[in-house]
Structures are given as structure tokens and as C-alpha cells.
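Shown here: the complex without one of its protein chains, the others still in place.
Here the chain labels run A and B in written order, and each chain numbers its own residues starting at 1.
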Amino acid sequence: MERQLTSDITLCVNGRTNELRVDNRTTLLDMLREQLSLPGTKRGCDHGQCGACTVLLDGRRVNSCLILAVTCQDAAVTTVEGLSSRTSTQLAAPQERPALHPVQEAFVAHDALQCGFCTPGQICSAVGMLEEAAAEGATLDEPEIRERMSGNLCRCGAYVNIVAAIEDVAAQGVGAR
Amino acid sequence: MTSTQTRQAAPRTEASRSIGVAGPRVEAWDKVTGRAPYAVDHPVPGAAYAWVVQSTVARGVVVDVDTSRALAEEGVLAVLWHGNAPHLEPVGDPELLVLQSPRIAYRGQVVAVVVATSPEAARAGAALVRVREDGTIADTVLRLDHPALYQPVQVNAGYPARSAVGDVDAGLAAATVRVDATYRTPPEHHCAMEPHAATAFWERGCLTVFDATQASTAVHEALAGLFELPPQSVRVVNEHIGGGFGGKGGPRANTVLAAMAARLVGRPVKLALTRQQLFALAGYRTPTIQRVRLGASTDGRLLAIGHDAVSQTSQLSEFVEQTAVLSRHMYAAPHRLTTHRVVALDVPTPGWMRAPGECPGAFALESAIDELAAAGNWDPVRLRIDNEPPVHPEEHVPFSSRHLVQCLEQGAQRFGWAGRDPRPAVRRDGEWLIGTGVAASTYPALTWPSTALARATADQRFDVEVNAADIGTGARTVLRQIAADALDVPLCEVEITVGDSAIGPAPVAGGSMGTASWGWAVTKACRLLRERIDREHGGSVPAGGVAVRADTTLEIRDRPEFARHAYGAQFCQVRVSAVTGEIRVDRLLGVFAAGRIVNPTTARSQLIGGMTMGLSGALLEQSVLDSRTGDFVTADLAAYHVAVNADVPRVEVEWLDEHDPHLNPMGVKGIGEIGIVGTAAAVANAVFHATGIRVRDLPIGLARLITHYRS
Partner (left out) sequence: MKPFAYQRPDAAGTAVSTVAHAGAAFLAGGTNLVDLMKLGVTAPDLLVDVTGLPLRQIEPLPDGGMRVGALTANSDLATDPVLRTRFPAVALALLSGASAQLRNRATIGGNLLQRTRCRYFVDVTKACNKRQPGDGCDARDGEHRDLAVFGTQTPGGGPAPCVATNPSDLAVALVLLDARVELLTPDGTAQMSVHELFRLPGDRPDLDTNLPPGALITAVVLPPSPIARTSTYRKVRDRSSFAFAAGSVAAALDVADGTVRDVRLAYGAVAHRPWRAYAAERALRGAPATVDSFERAADEELGAARPLRDNEYKLPLIRNLTVGVLRGMTEASW
């Protein structure tokens, strides 16, 4: 029996359908970064210990570094690049900038980022978290947000501002789109 | 044209200036949309991927490297090791001479690199490289009685290893209240969220590297030297850096390897170290053992301050943490002694980590001050205020500005310190014991020479370039503000570019000196540009534009002598579970006097960030070295704990409006590091107040407390 070490998959990323051949070893993270040229999703640890690679897989936040791309047949993936209203990976000129997702806007407004490396993961995680809390009917007070966001490390120490940004969005009653 | 005339006719008022105005960071949009490119995010067609193989002995030699199985793996292009690696010309730092010799100086050193067409193949290939090593017994443990401890000529940042004023023993003998205690701080790793990474490619003999570095000027110089290239043939770009904290403060082996591999395989190479590899290859804060001796008279005046620090370095190069240096200026005392000793062990090379020296040093000194306060029954805020020196107590030069007392007073007021019951272990809420603590912070206000470039275009745009590195500090943002004011134009007319060695030499993003150093060069370039436009072009920019390059070497050399330091005070409230020993920080307030604050938004984030890292160090951080093997076994983010969101309360930060004319044209001191200095002591002092248990070893951790609470 010939061992098949690659697989053909079809999945939807940021609203666009992709047909890809992947090495079975390729993680969703590497597929996004190296095959689909979506480097917004970051590798901080490669072992699910930091949250920098968080994306939304079928609407739920997950660590893309621990998910094999081959398992994502027919899945819908949203990365940080897909949260704003346009999915182009090209750097937009300022006047063409797409509208930001409310969570992205709040991160800018509250300076909820410093080096920015954990930021895509924080933002995807926050979007997923708001949806989870809404589904559970949970109240998002400060301790609750902190606990629910503890899967996303930030070494610059932007937690205080991250919590403020999310509180702001939660107060507006804006969840994931 | 008209607008130029108009603006000139009415110079901008103080209210319309940019410095001091809060605002979002310039690159925030790029960062929240994922479009800010970091070192291995740049699209480079045809890139290959490199994977590092590390030594598994701490001391010895590489006998042989069998690359055959790795080379047979599909996708593997090459395996580099010392037997086939290109020659590198020494440039001073032995860490950079990768794969040049069979010698192994520490466990985890790079002994081979696999280059392949995919990251998966590179990783698989690396697992197939067979390295035969000959190891001998390694010496890996720092201890006070290590026979090889020695006093170095100088310590990091060029300070003398020893300083003495008066007779510390006599001062201690004359004191009525004394503290003599030994404090230990563990090895700590930076754990910037972005692992060290580089993309390198060669075109017509020229090398370009996208590098995760705080110092592209230094990386540029190192690469030119190592590969024997003319400086103009090397370009190092560090547009965005995912945190540094000192770990990316200089050229690193991974960057050299990427360049070497790219040359060998003739295509661009991306090399990102794994999180695990970083623990050996990217520096760390040395462990320290510190003895602090304090003696005071009955009225709470310090008579003697002794601070003796011991740290480690590697067999490859000497790095000596300047642990006790802060004790030379924090408090007045007639008798003083600070010493540093170091030992070279078979361990990875330590280096700068956020506030090297001050951070571990302040844990010891500021804990000892708290112990003295407890021993003398003095209020710890009062005790600090009472020992404020009028001038630098060892160098006898004036302080350019010093507002530690005001920070303590304002902090005490905001925190509600007045009326604090000093007795330990008397406040309880259910199973939780509550306590408060205070500690002082300090960091030197350094400035290094820099160059900058300012250009005006005929359409009223100003392009300002400086090879700063924005590691998340907000450097880009504040430099744009500084430029706008020096040009006397609104912020929106200024474009700022940083992070490219092609701009010209500029110092590292380190030592809290970025804004002062780059900002001075930007100010100078912009003022010269403004002057030239006004003088030579009648106030309007000609069609071809005007450009000015500035260098601040002479200005900085000629500055009058002052002791230039920032100061601060941190207040903390903790709760400790009498059931589990768990410690939670409920309040953390910092008040700082750090010169002029250019952007309150990014400054607040920086200071909160420093304090957050300080909290993390106080409670959690510790790299555990296995003494038998000489490697850090806690080598990932599941085992090396940094604070998570749930650990961090709503940290509060304030600053004084400090005007200091003796610093630089902007009057800034730098705020990147002072936030972490003193936090651990504030936490430890609060833990003592809560529990009566004095923890002198970091991290504090439940294991150190729980044995006191056996029910």
C-alpha cells in the first residue's frame, strides 16, 4: 500500500475558498502563513502555550499551531486579516483602509497593544470569546474577561488595556459578526 | 506655498504642539489588522527554511556530524556544521562565530543547521542529523563559595565593579539598627512573544536581512564584519519587532546562520528559532546572589550601605550584571560599599534583560530597606524620604533632577498609605491574608549618539528617518511627535520611518535611551531643516526638496557632568491564601518622575508593561537549570510561567511633570525599564506585611509559603 503523505483539501479562509495540496504534517498555522500568504497569524510557541496563533475555526477560537491543515477539509477559517471588512492581504493605502472590526477599533482606541505580535491572536480570541459569552449568557465583568483571555499571553504587559478594550466592546453589546 | 507663508507668519502655540499630547500609536492599524510585517512575515518567493540542531553536552567537542540521513530526507537542501560551514571573520562576540569550531561551551549551542524547502522538511531533517559529541563533566551551578568567582574589571554598561566610600564595617558597627540579609534571584528569560527570527537573502553579493532585532545598526556592522563585506553591501531591516526586552539587543547567532545558509543554498532563507531553542540561544537574566547590609542610627538615618552581588557568565564571553550599581545612588549614607563578582560556568551566555542590574538589584536593596523599616519600627515610605541624598552620594555631582521623594509622597497619597498598620499578618478576609508594600524604582537616563535624516518636499510633506527600533515602545509614534515640534508643523505633515540600517547609524533600542538618543538626532535634523528652509529658501520648500542629515556625537560628548536618573515609587496590595499559599496582587500603583512624557498614551502602556513584567517576575518567573546537564529544563511557555491576563490587576500609573534642562532638547529620561524596577520588592514587602513571612528568593511562589500554613 502506497503511503499518501500529502492530501488535497478544500477550505474557506476569510470568505475565500481554497483548494490546496498540503503535506500531512503542515499545521493550519503554517498553511496560512506559508501557503496562503496570510502572515498575520503569529507563531509564538508552536505548542498551544501562548495563543499568538489564535484563529476562528468554524467560528470558534482555536490554536492554529496544534491543528493539522489536513483536518480542516470543508472548514471555514477567519484570521485577523479577515476580521476587517476587506480580505486583501495587500497593504491598503490609508484612504482605502477597510473598516475595522469593533474589537480592532477598541484595541487601537485603548492602546491595547505594544509590540503587536500577540495582537492578532488577542483580537481573534476576543472575538471568539465575546461570542462564547453571548452563547452562554455570561456576564463579562473584569475578572471574567481576564480569565477568559488567559490563553493569550502578552509579554509587553498590555493586559490592562486589552481588558479595557474588550470591556468597551462588551458594553456596546457588539459580539462577533 | 501660501500655507507655508501663513504658518510662518503665525508660529504654532504651545497648545498646538505635539509633544505631551496623547494619541494612538502610528502603526496601530497595521498591527490590529495583521498587516505589520515581522522578520519572517515578508513575502520572499522561493524561500527555504532553516532548522537548528543543538548540542546535548554542556562542555566538550563535536566529534563528528553524520548528515547522510538528513540529506536523504525529501526536501532537505543542505546541512551545515563546523566541517563545511563558510568561514566567518571574528567581530568580537564569540557567540556569533557559529559552526566555526568543534568546541561546545554550553548545552544547546548550535552544532548544525538544516536547510530545506519547507518548514516540515527542515524540522524532520534536523531530527535525522546525528551529532557525535564528546562531553566532560560540566560546572553549571552558581554558588557563593565557587572557587572561580572573581571580581571583573568592570560590569555591564561600563561601571566599575567595586565602589567604596568611608568604611562600611565601621558604619555598621556604629549603627543601632542593622539588616544583613542575602537575596537570590533566579535566571529569567525574556520570552518576547516573537521568537528570534530572520529572513536573509543575497543579491549580487549584497546581503539583506529582515531581522527581529533591537539593534539593526549593530547587526549591520556584525554581518559586514563576519562576512567581510563592505558596509554598503549589507542592509538590515527591522520594521516591526515582536518584543525584545534586551534579548534582541545585539546581533545573534540565528541571524548569522540565516545569512550563511542563504548564501550556501543560493535562495532566501527563513530561520525562526523555536520557543524551546530560545532558552539556550537568546540570552537570559543571570541568577544573582546578593548580600545587603544596612545600618541606621536610632533616628532612621542610614550610616552604612553594603551591597555585594554575585552572578554568572558563560565560558564564551564575560557578561557581568551591574546588580549593585543602584545602591550607589539610591540613598544617602556616609559609609558605602558595593562589589560584584562573577564566575564563568558551562552555561548559556547571559545578557541584558529589561533593566539589567537595577531589576534584580532593587529586589535586594528595596527588600532590605523594608526589613530595616520593620526592624527599626519606621514607616518604609518615611524611611526612604529621610535618607534622600542631596547630591550623588558617591560621585558628589548634582542630580540633573531627582524627585523620588515626590513620587513616594504622591504615591502614598493616591494609594491611601497613611494610617497603615505596620504590623504583619493581622489583616484577614476569609482564608486570605492582606498586606501592602512599597518599593522605590530607578533607572539611569542615558543618551547615545545617533544620526537622523529629515527631508522636506515641495508639497509640504516632511519625511523623517532614523534607524530606531520600535519593539512595542511607541518609538515611531513619539519620534514623529518630536519631529513635528522641531519642524514646527502639525503632526499630520510628518512621515516617520524607522527600522532600516540603510538610514544610518543609530543606537540600540535598549537602556531606556531610545527616545532621548534618536529623538535628539531627529530634533537636530528637523531644526536644521527648518532653519535651512527658512534661511536658504525663504521659508518655502523648492521643487527638488531639501534634506538634512544630523549626528549628535559632539553634543552628547560635550554635555556637562550630572547624575542623570529617573526615579519612581511602587505601591502594592496582595492577598495570600492561608490555605494554599497562593498569592494574588490586587493593586499595583506606580508613580514615576522620568522627565518629559512625550506621549501619555504610549508612556502609560510602557510603564504598566514594565510593572506587569515585574509582577510576573515577583510571583512566577524562574528558569530552572538542571545542574547535571547544564540546560534550562523549563524551556517552553508551559513551564516558564509569565503572567497571564488573570494575574494582572488594573495596574495604575502616574507621573510627575518633571522638567529637567540637563538631559537633551526634549527633556526626556526614558521609561522602558524603570517600570520593572522595584516591583518585585513591592510585592515581596506586601507579602511580608500580609503574612509576616520574609521571602528573600524569587519567585515568591506558593511553595515557599505553604509550609508555613500547615493547618
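The criterion applied here is as follows: contacts are C-beta pairs under 8 Å (C-beta built on N, C-alpha and C of every residue); 3 or more make two chains touch, one makes a residue touch a chain.
Everything numeric in this text was worked out from a predicted model, so none of it was measured.
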Hey, which of A:L11, A:L83 or A:M129 is the one touching the hidden chain? A:M129
Those residues of chain B that touch the unshown chain are 56, 74, 120, 123-124, 127, 431, 579-584, 619-620, 624, 626, 628-629, 633-636, 638-639, 641, 643-647, 699, 701-703, 706-707, 709-711
Using the document's contact rule, name the residues of chain A that touch the chain not shown here. 3-5, 7, 23-25, 27, 46-48, 51, 54, 57, 60-63, 66-68, 70-71, 73, 125, 128-129, 132, 135-136, 146-148, 150-152
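The rule is simple: only the chains that are shown with their structure count from here on.
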With centres defined as the mean C-alpha position, give me the chain A-chain B separation in Å. 29
Listed in rising order, the residues of chain B that touch chain A in the complex are 24-25, 27-38, 40-41, 43, 118-120, 124, 190-195, 240-245, 272, 274-275, 471-474, 601-602, 604-606, 608-613, 616, 636-638, 642-646, 648, 650-651
Chain A - residues contacting chain B, complex: 23, 25-26, 30, 33-34, 37-47, 49-50, 52, 79-81, 83-84, 89, 91-92, 97-98, 100, 104, 107-109, 111, 113-120, 123, 142-143, 145-147, 149-163
